[in-house]
Structure formats: structure tokens, C-alpha cells
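Our next item is chain A:
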Amino acid sequence: MQTTTNTSLQMHPVRFKVVDYEDASMQVKDIYDDTKKTLQLPFVLNWFKCQGDNATLLAGNWAKLKSTLMQGEVPNVLKQLIIFNASRERGCKYCTEVHGIFADSMSKMISDNENFKVTENLNSAIIPESYRIAIKVVTKAALASSQITDADFQELHDAGFDRQEIQELMAQADLVNMLNTFAEISGIKLDNELLKARA
Partner candidate 1 sequence: MIQSLEKLKQKLDIFLVDDQKITNFINKKLMNISGVGQQIYDFINPRKALEELEIRKPHLILLDLNMPDIDGWEFLEQMKNYKTTAKVVIVTSSTSKLDIQKAKKYDRVIHYLIKPLNTHAIEELIIAYESQ
Partner candidate 2 sequence: MDISSIKYRITYDAFSKFSASISKAEDIETLAEIVHKKSKYLFDYKLLRIAINTREKVTVLNFTAETAIYCDDNPSLYAYELELLDNQIPFCRKQEEKIFDAQVVQVTNMNPLLWGWHFQYNNLNVCASILADDSKKFVKSDIEILTLLVDAVITKFKELQFKKELEHKNQNLKEAFLLIEKKNIEISRIVDNQKTIIATRTRELLRKNYKLLKISKLNAHNVREPLSRILGIVEIIDHLTTEELHSEALAYLKESAQELDCTLQQIIEMSTKEIDNFALE
């Protein structure tokens, strides 16, 4: 059920104010520019636009997102897959869609087939074990953090990750929680520009 009409109809203006690029303050504009540059997108994601009214919070959240997801030693694709997987299991539609696209920017859009079990697919032996273990463990860390044990850390270690990498991977857990929580609360919908990408 997709439309290409005015963005505002897809949002809930009664929740957060959506600030487009043209309407943003200098400070917010700078942050918007940085997100475009860092994410290699010619537009600003809704996830940022509905924080455009509070430069301080936007700045903090962007900093967290940037340093955890877009920087570091672990391959970006793996991190996107982790976020995609955790968001899917949690049922956060916005994040699942956006991060699915990031993880697989060359292929078609994600299937809407509810029977499609992503985790099973990602468990296919074709994907290196390092990925499979990382996705499994960090998803658990995000969705059931109290159930994380030393054994989970050991599993990551056995898969070949060193301390630095494990710390970076675990950081994706609380990142995805932030992403999902905010997306759910704000009620944002998939960006128009991404809709156009659907074949």
C-alpha cells in the first residue's frame, strides 16, 4: 500500500515535527549534509527529519549512529545485516526496510512475504560462519540482552573475532534498539525516494 503523495500524509505531525532541509536551521542543515555524505544518499532520511526540531538530540543521535555503524573495523555490510535481522525479528518495519536496502543495495527490494525467514537464509552455509555467528549473537543481545552469557562472547571469540571486533559488534545491539525505538515512537514511514527504488 504505497503512495507517492505528499510526505506529510505519511507522517503523524501530531507526534514529532518533520523538518525538511529547506526549513532547517544552520546547525541542523550541517547535520543533514553530513548524513547525506556519510550514508551516500542524495536525500535526508525521515529518521533524521523528524528530529530536525531539536538540534541537540539530533546531533547526539547522529554521532551515535555514525560512530557505531559507519566507522570501525567490522565490515559495514555485516553491521547492516545485523540491524536488518534484529529489526525484522522485532518487527520494526521502517528499520527492516531501510537497513535491508543498505545491506543489499544492489538487488531488488525485500520481499514482503511474511513466511520468508531471513535468519534461516542467513544461516545458509554459503555465508561465512563469521557473519552467521555475529548476526545470531548480536540479534540476541539486542532483543534479549538479559540472556546474554559468557558463552555468547566465547562463541564470537571462536568465530575468529578479537576483542576490538567483539566490542564493535555488541555496540550494534544497543544501536538497533535506539533505531527501532525511535522509528516506532515517531511512526515514520519508508522514505519516498526509497519507494521509487522498488522495482
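In this text, a contact is a pair of C-beta atoms (placed from the backbone, for glycine too) under 8 Å apart; a residue touches a chain by one contact, two chains touch by 3 or more; residues count from 1.
How these were chosen: all candidates are chains of the complex that A comes from, given by their letters.
It should be emphasised that the depicted structure is a prediction, and the values quoted were computed from it without experimental measurement.
Of the numbered chains 1 or 2, all belong to the complex, but just one touches chain A: 2.
Within the complex formed with candidate 2, the residues of chain A that make contact are 73, 75-78, 81, 100, 103-108, 110-111, 118, 121-122, 124-131, 158-162, 165.
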